[in-house]
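All protein chains of the complex are present and in place, except for one that has been dropped.
Going in written order, the chains are labelled A and B, and every chain counts its residues from 1.
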Amino acid sequence: MVLEKTFGSKLFDVLLVVFLGGTALLCVLPLWYTLSVSLSENAAASAGRVGLWPVGFNLSAYQEIMGDSKFFNSFWISIQRVALGASLNFVIILLLGYPLSKNAAVLPFRNVFMWILVFTMLFNGGLIPWYQTIKSLGLINNIWALVLGHSVPVFSVILVINYFRNLPKELEEAALVDGAGPWQMLINIFMPVAVPVLATVTLFSIVYHWNEFFNGLVLMSNADMYPLQTYIQQLVVIIDAQTMTAEQIQKMSELSNQTLNAAKIFIAMMPVLVIYPFLQRFFISGITLGSVKE
Amino acid sequence: MTCNMKTRGYAKHYYLMLLPGFIWLTLFSIVPMFGIVIAFQDFNPGLGMLRSEWIGLENFKYMFTLNDSKSIFFNTIFIAVMKIVANLIVPLVFALLLNELRISVLKRWIQTIVYLPHFLSWVILSGILLDIFSFNGPINAVLSMFGVSPTLFFARADLFPFIIVGSDVWKEFGFNTIIYLAALTGINPSLYEAAAIDGASRLQRLRSITLPGIMTTIILLSVLSLGNVLNAGFEQIFNLYNPLVYSTGDIIDTWVYRTGLLNLQYGLATAMGLLKSVISFVLIAASYFLAAKFANYRIF
């Protein structure tokens, strides 16, 4: 980077740091609050007395989670789901994105395929037929239902297509001169160059598979197969007392433990927070690779 | 082009590449799509999709015959369009500002932090928002320092849509910044160096290098976000609204939900979904052809 020394530019830098730092602080607040609740006494938390600092500091919520085998079981399911789902998405996105970045002269009916993709992104038949389809494929209560259930991430495919299309033409021509076939071209030339966009869409896949809870609820018939967010969702649902039996209410009253729930939410966020900075490095390495090719 | 000549034989390999994706798409997306027929039925689960009674456009007509359908549609579009615009511009501005930051450690920290709210669900965030905007909450405390008397924000129908849009931007801008940042890394740094040697100011560099470099991304995101003109955000509004703000905050999805509370209106819900899809599709297709015709630019 080239440095400038003008006063205006310096002032701008200072303001920038203040503004961006302030915005960042604003975004930490909810997580900080969740952490603060998780470290507080339950009575204080549910009375709304906990603010940005824990009231009656204790670690009992975290101790309890350590002994909760269901939590860790779901954690493990989620990890499997993310690993399978993100890998599968990566392969499919690449395999769809690369050929579709070619024009219709190279790939006849390219536009037909493209419009089918866009169409499926916008239209769906609703929950019931979707569920029936997955059931008839025999995937209910199977981790593959979670991996495959949402179908192709079309939006990510479009991002990748556009990235490939914006690459210089010389890249392909040079490879052709070297006698590379279509598969070598994809794997050896285009994939390495597309690191920034592939890292981005992979992040999206990871985040989707980690955070998605509804499919877990609908497609898994056994609570032992719930991914983590589905497990957590069971804990934070709003209780509608009017339609419950007194006995259910009694059970709920023992269940509602705000500090414990906050601790679980906090822990559940951790993996993505750890992974994100790691993927961020790839965005940066994308620059380096991008400049080498020139 | 010679290039095309050489690669023409590659087509069958390309089709082979497309095959797994399209099999997946067919099984999990195209096959279930036949469920759209429910929108035209008085769906009876006992009879199923094939034997339920066909009622034509009845479900669609019903949506427009309501006394308050005008306000519900208006609220939905008003909130959704504001969200689309804000969620395009704020992340873009933020990404550009972040790009100007020269302390790379700080840059990475901020980038990591701002996307945090994205991971909290509205069930959790709404509780925090209600606290922040409560009568004794921090917003009112700050306002009172400027001599403004405290107000019950969530009882104010006039403010409700703006609180909804503002909080949505706050939750999502960090995450939405990611695509812009990825696009920014694609710009060749040597261009900036050359510009600096030519003595271009920051603003000039922004205008002539940065913006053109990510224009594709901006246009792409704008067009695709047109698909959201009827998505005002059910989960968020459902967790925050109350009867006092029905006049400005009740949207199609919350309305369908309340109707569904009484009896499961599969047909109505599917019809609603279909209407949204059709409108999105028309808008996206139109912008695709307009861009192709007037700017000679293909979006996808």
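The rule is short, and it goes like this: a contact is a pair of C-beta atoms (placed from the backbone, for glycine too) under 8 Å apart; a residue touches a chain by one contact, two chains touch by 3 or more.
Quick note on the criterion: contacts and distances are computed from a predicted model.
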Requested in this report: Identify the UniProt protein name of the omitted chain, choosing among "Formate dehydrogenase", "ABC transporter substrate-binding protein", "Putative membrane protein" or "Predicted Zn-dependent protease or its inactivated homolog".
Outcome: "ABC transporter substrate-binding protein"
Report summary line: The one of B:Pro117, B:Pro161 or B:Gly227 in touch with the missing chain is B:Gly227
Query - Residue among B:Ser144, B:Ser190 or B:Ser247 that touches the chain left out of view - result: B:Ser247
Requested in this report: Pick out which of B:Leu57, B:Leu264 or B:Val278 touches the chain that's been left out of the picture.
Outcome: B:Leu264
Requested in this report: Write down which of A:Thr23, A:Ser156 or A:Gln280 is the residue touching the left-out chain.
Outcome: A:Ser156
Query raised in the report: In terms of residues, what is the contact footprint of the unshown chain on chain A?
Result: 42-44, 46-49, 70, 121-122, 124, 126-128, 130-132, 135, 150-151, 153, 155-156, 204, 207-208, 212, 214-215, 217-218, 221-223, 231, 233-235, 237-255
Report summary line: The missing chain sits against chain B at residues 44-48, 62, 66-68, 87, 91, 118, 126-127, 130-131, 134-135, 152, 154-155, 172, 175-176, 179, 221, 224-225, 227-228, 231, 234-235, 238, 240, 242-244, 246-247, 250, 253, 255-266, 268-270, 272-273, 276
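Everything that follows uses one rule, which is that only the chains that are shown with their structure count from here on.
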**Report entry** Gap in Å, rounded to a whole number, between the CA centres of chain B and chain A
**Finding:** 16
Query raised in the report: How about chain A: which of its residues touch chain B in the complex?
Result: 1-4, 9, 12-13, 16-17, 19-21, 23-24, 26-31, 33-34, 48, 91-92, 95-96, 98-100, 102-103, 105-108, 113-114, 116-126, 128-130, 132-134, 137, 148-152, 155, 157-159, 161-163, 166, 169, 172-173, 176, 181-183, 186, 196-197, 199-200, 203, 207, 211, 236-238, 265, 269, 272-273, 276-277, 280, 283-284, 286-287, 290-291, 294
Query raised in the report: Which part of chain B faces chain A closely enough to touch in the complex?
Result: 2-4, 6-8, 10-11, 13-15, 17-18, 20-22, 24-25, 27-36, 38, 45, 49, 94, 97-98, 100-103, 106, 108-121, 123-125, 128, 131, 170, 174-175, 178-179, 181-182, 185-186, 188-190, 192-193, 196-197, 202, 216-217, 220, 224, 227, 266, 269-270, 273-274, 277, 280-281, 284, 300
